[in-house]
Each structure stands twice: as structure tokens, then as C-alpha cells.
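Yeah, one chain of the complex is gone here, protein chain that is, but the others are all in their spots.
Here the chain labels run A, B and C in written order, and each chain numbers its own residues starting at 1.
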Amino acid sequence: MFTLVNGLTTGMAVFLVAAGLTLVFGIMRILNFAHGAFFMIGAYVASSLVGSAPRSVLALIAAAVVAALVVGVLGIVVQRFILRRIQHVDEHYMLIATFAVMLVCVGFVKLVWGLEFLSVDPPPGIDAGVEIAGLFIPSFSLFIIASGIVVFLVLDFVIHRAWAGKMITAIARDGWMAELLGINVPAGIMAAVGGSFALAGLAGGLLLPNQTLSPALGDSFLLLAFITVVIGGLGNVRGAFIAAILLGVIDGLNTMFLPAYPGVVVYFAMVAFLLLWPNGILGESRL
Amino acid sequence: MRLNRRHFLTTTAAGIGALAMPGILRAAQGDTVRIGLITTLSGPGQLYGNYIKDGSEIAVERLNAAGGVNGSKIELVVRDDKNSPEGAVTAFRELTGDGIKLFAQGTFTANLLGTLPLLEEADVTMMMVGASALALTHEAYNPRAFRLGFSSPMCFGGYGNLMAQKHPEIEKWAMLRSDVTALADITNAFSNGLKAEKVKAGRTVEILDPVLVPYGGADFRNQISNIIGSGAPGLFNVLQGADAISYYKQARTFGLDQKFKVLCDSANEFAIAKAMGANTPASLWSWTGWYPAANKDNAVSDEVHKAYIKLRGDEYPNWYIGVSHDSILTIANAVQKAGSMEAAKLIPTIETEAPQGALGKIHFRKEDHGFAGDLTYIRFGRDDKNANGWSVFETAQLPGAEFLERATPGSKLN
Amino acid sequence: MTIIRLSSVDKSYGSLKVLHGVDAEISEGETFAIIGPNGAGKTTLFKVMTGEIGCEAGSVEFLGKDVTRDPAYKRTRAGMGRTFQVARVFKEMTAEENLIVAVEARLQNTGKSDAPWYAVKPSSATLDEVHSILVRLSLDKKARTPASELSHGDKKRLELGITLAGRPKVLMLDEPTAGMSPSDRVGVTELIRDISGKGSGLTVVMTEHDMGVIFGLADRIMVMNQGRKIAQGSIEEIRANPVVREVYLGKEAHHA
Partner (left out) sequence: MNRLSTYLLVALAAILLLLPLWANSGLVFLTGTTIIVAVFALSWNLLFGYAGLASFGSGGLFSIGAYTMAVMLRQGYEGQFLLLIVLATLAGGVVAFAIGFVALRRSTGIFLAILTLALAELLRITLAKIHWLGAEDGIPSIVRPTFSIGFATVDLSRGNSYYWFVCIACALLVGLTWWIAHGRFGRTLRTIRLDVERAAFMGVDTHRYRLVAFTISGAIAACAGALFAPWAQIVTPDIGNMMRSTQPILFTLLGGASSFWGPLIGAFLFSAIEFSTRTLVGIQEIITGGILLAVVLMFPTGVAGAWNALIAGLSARPEPAKAAPALQPVKE
């Protein structure tokens, strides 16, 4: 039972990171190698704002939002000056470009924040634990789970219900037609891209008290987020949500039943998923 | 860590100079004693590589200020091993190709294993900075290399011994380590040390199998609940760097401080307290290779400490600073005494000399070139009275020679 | 002699059923056209014949053999050649290279590869054949032009050439004149008639929107509507068929 709650926590943490990744794919058709680095920058920005001990949950959320804005702007800059220029060449050059952006981001973080570890504590209110049905659950876990669900619901609403989502969907499906319908396509793409990158920053801020900040932070989530995005179906937010929960629970069961090989079953699961559902469990989505 | 601008600019300028004129290194060869330093200056190991570089540079500065070696200045040529054996080999071959015969190298064992077989061919004498893996003085023993580091049986065997002495009442220990096979040496050494001392005192102790954690993971809650569920009052934690801090952080909400009577960290020393500040665990032991406050009567230690504070503005230097300083010092001292840079003369000199370093007298065991310095353990933790939120409560020292493993140069230790 | 036989073919995309028990028999040597309004299921039927997609029920026979489960490449080897609605050629290759790979693929498939195993360059026989196809398609002046730089009509020609290089028994043409200028359209129609003329023995199956092209080429016509076959016969019979007049010409008269 506890394993399930933990699995859910891990899953939601991964989903927070994967959400932006899958959206960027849905809009621009690229696997963004720099996503982990953006996540890391979000975390560092937020940590500079709240210090090592945030005063309240609100302060943490506020810092996460600012981090999201900063990373969103950074994302737009990257899109405007790098990705857009090579958009029409070959999608694989986008890959190499995001890889290069990742390297630059890591170098940048090392120069600005240094190499020493930084740590931010959960703010008062969610730094203890609660007992539910005889089960001790850290309240920060609940915070992560809640954040994940809120982000998912908001995204799902925006994509499938709200006007903005329909507009973006129209652009992603057929840019020419969208333009004909009077949609400002470049502005729409800009907003969507900014929003997707901002999600990385938001995740960085929200997960700040979860782990330690170091220039290697980006790597710890990137691979799991990649796996989630692929298993869920590229560009498919609902798929990523389900895949993240599955991965979290699988990882939890891994530590319970196969403690000598931590973190290994996830790979087997991924290989199996890919062979069973080569297009992801919910299929690829062009947003 | 603040970026030291002056330092950054000089390295950059030197780099650009070297780019523009490849011959510049050769030109400077004349009457300087050149020491090659190969360490990890990119990727995840860079944190430790930077300490090694800082410590080595402090050593060079101090030695040159004191007149250098037999009147020649020491020049440190620093290269990045790119976190890989082939990166280390590239750097090593480049520098030996430039005529450098004296080397200090450190951080990862595999990178050292890559260069050790090449020492003979280039007539190199090498200091293995801070290296702890057994292989280096056993199956991969090379007479031209000296381990200025603490072997796992020594520092963690001593650690177990110390804990058995300090807490004879604890009869059950839990252990935790990253899923890195090489770290098994550490948990084994700790439990052996613990058991040996217990047996001597006529008591028994139960040591649980280590709980494994994926390296570089982000979420340790499952393992935390496993460990807490074990009911052991003592915990030995062998996670590294960011993993360890994340672990303590996540474990805090589970009431880590209340669940364990004794918390032992393997070797992260002040990195934990510096990151966690006022949320550092209430009390935590850690091994360290060099702690200036425990070496009060050692003038060299004080000077290195002061130089580091001047360089980085940080009062709690990592132990690598002291160890890397002493590595350079040992080489310089040997060159001075032997009056030569040939390994044939340097090796016996290093074997017999015992220069005063930051860690104390630097002396190596003749058979396998292992180092047996003092072992230092510190206990620190949360302290609201101190401005930075934590302070050091006690230190303990043990003579390393008592715990150094048998010398079996050239073959594996059983 | 029947060369292709479709027996009660069913095909659905998800919950949408697009083919309802379609039967058809195509005889050797004839030019057979499938027509119908948009969404009638022409292209789907075409794809079921070529093996691009499978079908849920029914069977496809080619040259007297059941090929329902055979993938496209096997049907191609057995003698089915196909062109696409929007010409698909290998854009990074020159016109000549496009045909070289096609000729070599045929030689390989029929086990008649004449170049030694170590050869890098195509054999001279291959090059001769390629040249003769280029001449026949009036593309010999553009042999070294990258296919991506060819005009729309030339791409169609080249694609036809790739298909012909496979020496098919049946030529499957999916809207061969779609999106062409009137002059190109005439040229391609001429070309198809030239290739499939009496004596060539070549069977042609085509879908087409342009009635002029169909009436100029087809021996027999099959009309589809809403996934069903509603009529089949010669041009005159189809013209006279009241059902066709109602659902097809009636609605689409202004179109044609």
C-alpha cells in the first residue's frame, strides 16, 4: 500500500517533468534533449527566490510560477533564435540543437550557481507527515501528487476543451489552414512553445524540496521523462499521465520484490511496452 | 561556490595562449619542474575534480613562495580526464609526450586503471590522489604509483570499530548504499570493523544486508521506509553527494532523527551540512580525510586552510583539498631530496621520506605504496545557536596503520 | 482470362465501414477503371488490391492465386505495378538513378541480376534499359536532374517509368492525372494508351476523376458508391445505367 502511494508520488513527479516534454513534441515534433536542463534551471531559479527554507507553501508555488515564467521566456528565446531557424531543414538537426542547448545550459548553471549541492526544504505545512488509515504518508508526497493531478487537469482542459487548445491543435494539424481561418500562427506557436517550456520550469520549482540541486539534476529525471513520454504516446498528455503512474508503481514494486536490482525493472517494462504497443498506450497525438 | 573571476580569467587566458601558440608549453620547459595533474573537470565528477585542482594549486603557490624545488619553480599543467579512462589516457599521453614525468591523478578508479599500465613506458612517477579502491595497491599495483588516499578497509574498518566503541549498546545496524558494485567494499569494511570490535568486547551484533538505491535517482522514499521498517537503531549510509542529501531530506519527514540512535554517513562530511543548513540531521557522523580543526598543532594544515579560505571564502574545505595539496607536496619534496625526476631515484626517496603535510607526516608502506595516515571522524548536526544552522560536535581520530589491509601487491586481496 | 478477382471484400477503419462485400473480376489485357464520388471507397479498394492494407473479410486473387495475406512487395514481385495519386519518386536521386534502382530491384526479384556481386556500378544492360525507358518517357534530357527538381508532370512520368521498369502484368494507376495541367493530362493519357495498347498484353486498373481520361482509355468501368459496387460494364452501358445517372452523374454532372 505504502509502495503504491510512493509509486504515485514518483509517477506524479515524473509526470510534472514529462508534461512539457510531450507538449513540445506535440507542437514541434522534436524530442527536446534540453528539457532536463530547463527543468534544472527552473529549480535553481526558484531556489534563488525562496532560499533554503521557503516560508510557506504559497511562497514555494509563487517561486515555481516565476521559475516557469523565466524558463518559458528562455524557451521562447531558444525557439525564436535557434529552433525556428532550422525548422525547415531536417528534424534531426533540431535534436542536435537541443543537445547543444542542453550543454550550454549545464555550463551556464555551473558558472552561475557553482557545483556545490544546494538543498531546499519543504515549506512549513507540508514538511511533516499525515496518517491516513494507519499509513504514514509525508505531506510533501501529497503535495506532489496534488500538483501532478492539478497540472494534468488544467492541461487536459486547455487542450481538449478551451479555445486556446483548439487553436493550438488547429495550428499543429494544419498551419496553412489555421492561417486561413485568421489565426495568428507565429504568435500561437510562440505561446504554445513558451507554455510547454514553462512547464519544465514549473516542475523544477514545485519539485524543488524533493531532491538536491546539482548541475547533474537534469539527468536524473530526463531519462524517466523520455520513457514516460514514449510509453504514453508521443505528444499525448493523457498517455503520459497514465504512463507516469504506471512507471512509478512499477518502480515501487521493483524495490519491494527485487531490492537487489533497484531501477532496473523500469527498463524491462519499457521494452515490453514498446513491443506490445509500438505507438504508446494511447497512441501518438499530434496535439 | 562563487566563481573566482581572477582565477577564471587566468586559466582562460592561459588556454587561449596555448591555443594560439602550441609551442608555448615547450618554451616554458627550461628550468621549471612540471607536474601534470589529471582530474575530472567536466561532468558529474567535476565537483571533486575542482577540489583537487584547488588543493594542488594551493600547494604549488606555497611551494613556489618558499623558493620552489632546488631553485626551480613548480609548474602545474592541468588536464580534464573527461570522466572517462580514454580521456585520462589522452591527457596522460599528451603530457608525457611533452616530457612531463611527474603526475598526480585522481577522482575515479577506472580512470587511474587506464593510466597505470602506461607509467613504465614514459618513466613516470605518480601520486594517486584520494583514491580508495583496493585494486590500485593490490591487483593493479604499480611500483611507480603511490596511493595518497585512504583504502576502504582502513577508513571504513576504522569507522566500524569506532562506532562499536562509542555505541556498544547498539546490537543491530542497517546499511544503505548506491547500486554501485564498487561500494560493496565500503559496507563490507564497515561491518567487518564493527564485528571485530564487538567480538573483542564479547558482544554480538546483527548487521543487515545493505538496502540498494539506484545511483543518481530522484526518489528514495521506498528505500527509506524499508530502512525505517527494519527497526535497527544504527544506520550506515553509503550514498554519494546529491543522492545522500536528497536521501536525508526525504527521510526527514519520516522522522529519521527519532528513528535512529546513530546515523553514520560514509564520506560526504560537510557537503551535507553546507547544503541542508538548519535542516541538517540532529546528529550525523562522517569520515573525513582532512579536517583542519582536528589538526590544530599542524602548521601546514593551518596554512592550507587559510589559503583555501582566501581562495574560495569557504571555512570548511573538502578533504580532497588537503589530500591533493599533500600529493603535490610529496612529489616536490622527493624531487628536491633526490635531485632528479627519474622514477628510479624518486621511488626510493618517496618510500623513505615522510614530509610534513596538511594530513600529518606523509609516509607510504614500502611493500604496496599504501598510505596509512590518521583516520578522522566528525560528528556534526543541526544547531540553532550557530548562524549557519549547524555545528561540529565532536571529532575522533584513530591511527590508520592499525586498520590498513594486508599488503598483497600484484594480486587480489582475499 | 481473369487476372484479378475480388470476392466480397469488407474493410473498416475503426467503426467506419468503407467497403461492403465488393466483388470484381478484371480480365487480362483490358483497361479497367474504378470511378465514384469522393468517399465512395475507390482508393481503399485500390489499396486492398495492391496489398497496402488488408481486409477483414473476402479474398483477393491474382493470377489465379490467393494473395489476400501477401504484403505489397510480394504482389509486386508477382506482377503488380502501382503509381500513386501524388507521384512518389525518390527525390534525392536523379531521374536516372530512380530507374536504375527500379530495374535492379526487378532483376534481383526475378533472380536475373547480371552484375557480379562485388560490382558497385550498375551493369551496362541495366543502364541500356534505363536509357530506353527514359527515351520512351521523353525524360532522356533530364536524366541527371534530381527528381525533386522535376516538374509535376515529369514526376508522374518518372513514377510510371519506375513502375514499368518492374515489367508488371497489371499496371495499377491511382488517379494518374490528378492535379495536372490540361496539356500534361493529354500527354500522360497518350503515354498510358501507348503503353497499354493492344499487343502489349498489359492490364491496367485505374481510378480517375477526369471523365475525359476515363472515356479515352477504359474498356470497362466499375462504379462505386458508399463502399458498394453499384454498376459495371462498358462505357456505353454505364452511360445508360439509370442508377449511375442518379447517384453519380446526377450529382456530379456539374463536376464532370
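Following the convention adopted for this analysis, contacts are C-beta pairs under 8 Å (C-beta built on N, C-alpha and C of every residue); 3 or more make two chains touch, one makes a residue touch a chain.
Predicted model, so just to flag it, every value in this text is computed and none were measured.
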**OP:** List the shown chains that the missing chain touches in the full complex.
**Re:** A, B, C
Original post:
Among A:Ile27, A:Val71, A:Ala97 or A:Met167, which residue is in touch with the absent chain?
Top reply: A:Ala97
Subject >> Hidden partner chain, touching residue among A:Val66, A:Val106, A:Ile126 or A:Val151 >> reply: A:Val106
Subject >> Residues from chain C at the interface with the omitted partner, ascending >> reply: 50, 52, 71-73, 76-77, 81-82, 84, 88-93, 97, 100-102, 104-106, 108-109, 113, 115, 118-120, 122, 162-163, 165-166
Subject >> For chain B, the residues touching the chain missing from this view >> reply: 8, 11-12, 14-16, 18-19, 41-42, 46, 50, 53, 78-80, 82, 84-86, 89-98, 109-110, 113-114, 116-118, 133, 135, 140, 180-182
Original post:
What residues on chain A make contact with the chain left out of this view?
Top reply: 31, 82, 85-86, 89-90, 92-93, 95-97, 99-108, 110-111, 223, 226-227, 230, 234, 261, 264, 267-268, 270-271, 274-275, 278-280
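What we mean here is this: only the chains that are shown with their structure count from here on.
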Original post:
Which chains make contact with chain B and with chain C at once?
Top reply: none
**OP:** Please find which chain has its CA centre nearest to the centre of all protein CA atoms in view.
**Re:** A
Original post:
If you average the Cα atoms of chain A and of chain C to get two centres, how far apart are those centres in Å?
Top reply: 48
Subject >> Whole-Å gap between the CA centroids of chain A and chain B >> reply: 36
**OP:** Could you check chain B for residues that touch two or more other chains and list them?
**Re:** none
Original post:
Can you name the residues of chain A that touch chain B in the complex?
Top reply: 2-3, 6, 9-10, 13, 52-53, 110-111, 114-119, 121-122, 127-129, 136, 138-141, 209-217, 219-221, 224, 251-252, 255-256, 259-263
Original post:
For chain B, which residues are in contact with chain A within the complex?
Top reply: 1-3, 43-44, 46-47, 50, 179, 211-214, 216-219, 221-223, 225-226, 241-243, 245-246, 249-250, 252-255, 271, 274-279
